[in-house]
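Removed from the display is one protein chain of the complex; every other protein chain stays in position.
Letters A and B mark the chains as written, and numbering starts fresh at 1 in each.
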Amino acid sequence: MAEPSPAALQGGLLLSGGLRPVQPGGVVLAARGVSKNFPAVRALVAVDFELKAGEIHALLGENGAGKSTLIKVMTGVYERDGGDVVLAGRIIHPAHAGEAQALGISTVYQEVNLIPTLSVAENLMLERQPGRFGFVNWRRLRADARQMLARMGLDIDVSRPLGGFSVAVQQLVAIARAIALNARVLILDEPTASLDREEIDLLFAVMRDLRAAGLGIIFVTHFLDQVYEITDRITVLRNGQLIGTYETAELSQIDLVHHMLGRQLESASHRRKRPATGAPAADLVSVRGLGRRRLMEPLDLEVRAGELVGLAGLLGSGRTETAKLIFGAENADCGEVRVAGAAVDTSSPRRAIRAGFGFCPEDRKVEGIVPELSVRENIILALQARQGWHRPIPRAEQQRLADQMIEALGIATPDSEKPVGQLSGGNQQKCILARWLVSSPRFLILDEPTRGIDVGGHADIITLLRQLCDEGMGLLVASSELEEIVAVADRVAVLRDRRKVAELSGEAVTRAGIIEAIAQ
Amino acid sequence: MNGLSSSRNKAATAGEPGLVAGFLRSRAFWPVLVLLLILMANAFISPGFFEVTIVDGHLFGSLVDVVHRGAPTALVAVGMAVVIGTRGIDLSVGAIIAICGAVMAVLTRDTGFSPAVIMLAVMGTGALCGLWNGVLVAFLGIQPIIATLILMVAGRGIAQMITDGQIVTFHSAFFEALGAGHFAYIPVRVEVALAAVLLLALLLRRTALGLFVEAVGGNAAASRLAGIEARGITVFAYVISGLCAALAGIIIAADIRGADANNAGLWLELDAILSVVIGGASLMGGRFYIGLTVIGALTIQSLTTGILVSGLPPQYNLIVKAAAVLVVLLLQAPRSRALLRARLGGLFGGKRHV
Partner (left out) sequence: MFKSFFSERTLPLAATILVCLALYGWGMIQYRGFRDTLVLGNLLTDNAFLIITAIGMTFVILAGGIDLSVGSMIAFVGVLIAVLTRDFGFHPLAAAFVALVIGSLLGGAMGWLIQAFDIQPFIITLAGMFFLRGMAFLINLDSVPISHPFVDAFAAFRIPLPGKGWLSASALVMLAAVAGGIVIAHFTRFGRNVYAVGGDRASAALMGVPVGRTTVRVYALSGFFSALGGVIYAFYTASSYPLAAVGVELDAIAAVVIGGTLLAGGIGFIAGTFIGGLIQGIIQTLIAFDGSLNSWWTKIVIGGLLFTFIVMQRLLTRSFVGLRKAA
């Protein structure tokens, strides 16, 4: 592993002329006061970041913290608005990802960006095939490919199509391609999100080898265990600002979670008080051992009528996955869902809806709105689907429902006939919420109900959720905002690394309590 | 289409409120304008184009001819519009027309069934063809172009098998009336096609089926999460297309009083797709417009008829159609629209400064 291949060396000499070699332990890549603004958002505010040669450096933060923006600025995908990016002591201005790679900064994404139908060898060598006059020398191509993989301890048949291998192997091939040139810095963006434990071990072994060979590795992940298992240092970002860089060994998990989520004063006044209706209501929905391999470990969960249960956890902890499994949008391979004590079939959204479920997805563009359809049509869609095609909702009734919802949720639209695709994100979210409200489910699952919604709308939706509870609906709310969970939830299921790790109720539902449960 | 801003300008300068301005802004504006322009051009080339006279108790003239010939195309196009609404395409409609014509001709010639039974059998055949396509697309997950290609290839063979490779002719007063007869001065086939289109429009717009079709075409994942049986809707769309093609097949066979497995409905799939696109629907699905699709079909037929009456050799027909497809596609393509808007914006901006 230690010595790079002749091809890699040659590439290095050709492409990185002028860059000094970096001793292990020296800073290979640095961001100095880097800023990046988007319309209406300051994505990065004077962020400093240093990556040493021969270290694995975790880059952590919640949604919107600025991790991916920082990576994109350093790899030339985005142009920076201020500050410097310094590679091996020289300020660089890569104009696109290809240029950054030529300089020695390679990125491997979670979604393997290779071609599954081509052989492993070709994936490694595409656009750099050996040969002349536009012809390909297959013998040398395969030999070079085998050599590249051998250096990573991978011995597979390189002439087989990549798509036939496991995601882990595909991931390793992507890394091999990324470092084949003169890589000094390797950025791994959530490489382990869909891997088994054994596959993760394989990947980590390769990462350790690369670290020993002097590469600087930036590791973005949502799995805290993995952070402590493999990284040397941790940099935490929050809201586009640097919170700090820490030695992994010296940072406790609870401090880490606090850094990621921020320390805020507990606002007890927001605590929702259960209405004193006497005896506790029976379980409305109970989930028993529901899970799917590689997606979510089996979990139990109960929601009672008139109760709001929160799903808390860091990004990637399995909140969305849990919601989708319960609604049948993802197929579970074990467990069952009971409604009022009787087992119900929730193997598809249609069946779940028949059982009285509703689901507002997190990604409203992809899974929520039908952009060409009008606000009115989007709002009545689920109700109409439940009624069946032959019992159309009369136009006047549609209009009444739509107008009522536009009014009640404050959807900003000139009229109910505007295509939803032309509304702002927050208003689209309200339309989907409205879609479920008009179909009056018994049990409503909301994934990030307030994401992308302005402050006023935020408060409206919180009030609305409470109102729905008071009317006897059961709610399950997955949210990355701890304040929101604490403010509305009667009970909280805490997730970590695709597992339910704790359940808090009553007075234990506090910010500190949740953080403690996550970091335990 | 991209004339949104310019049409608004027109409305503003003309100062016409209400209906006219509304029409200028509506999506019907461009298809109707194009149809009118082509009709005007036809009238310009052959001055008698708009003349309609009554001969032998029925209407007679080039305009009537357009509607008469355009009826089968419009029928097939309307079915195609529904399929395109689900983000699909049906290349097999020409073959379905051939199969249905063959079934009808053979049944009429060889059996004593009443015309109603025969029509039912033929419509059933068309529905079956559509079901086949729909199952391939919805349940086997095959791309629509490819799935319908199978029937497009095999269909004419099946039709030939049914007719035993011959052009089967038949005699039936009922079908002759359907193909070439007139009722209340108007060709019967036009009335039948019109009735079918109205029935379909009612079926789609007076139930929730139309909404579901558009929801599935616009965002299949979201439709599934909202509880719509997306696969069933997709199958439904192809069955509708099969039924429309079957009825068109009946009309075409009734017209020539026979079935020609090789040539019945040849290239009609192209005219149908073109009609839908001219009617303003995107090939990317999500919306279908029955009325505007009919306008599109009439536009194509006027183009064809116009070339005929102008005395130009009919072979220009194909080239003109190709050019029409290209122009409409380029006008629809988001990329060229963005380009155009940028150019036009610069132009108007410049004028304002002067």
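Throughout what follows, contacts are C-beta pairs under 8 Å (C-beta built on N, C-alpha and C of every residue); 3 or more make two chains touch, one makes a residue touch a chain.
In this text the structure is predicted, and so the values were computed from the model without any measurement.
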Full-complex contact with the absent chain, from A:Val27, A:Ala97, A:Ala143 or A:Ala408: A:Ala97
Which candidate, A:His93, A:Arg140 or A:Arg160, sits in contact with the chain we can't see? A:Arg160
Could you list which residues of subunit A touch the chain missing from the display? 97-98, 111-118, 122, 126-127, 129, 131, 134-136, 138, 157, 159-161, 163-167, 170, 177, 194, 294
Touch residues of subunit B, complete complex, unshown partner: 89, 140-143, 145-147, 149-161, 164-165, 261, 270, 273, 277, 283, 313, 315-323, 325-326, 329-330, 333-336
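Rule of thumb we're sticking to: only the chains that are shown with their structure count from here on.
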For subunit A paired with subunit B, centre-to-centre distance based on mean C-alpha positions, whole Å: 45
What does subunit B use to touch subunit A in their complex? 206-209, 211-212, 214-215, 218-219, 221-229, 286-287
In the complex formed with subunit B, which residues of subunit A make contact? 327, 329, 348-350, 353-354, 359, 361, 366-373, 377, 381-382, 384-393, 435
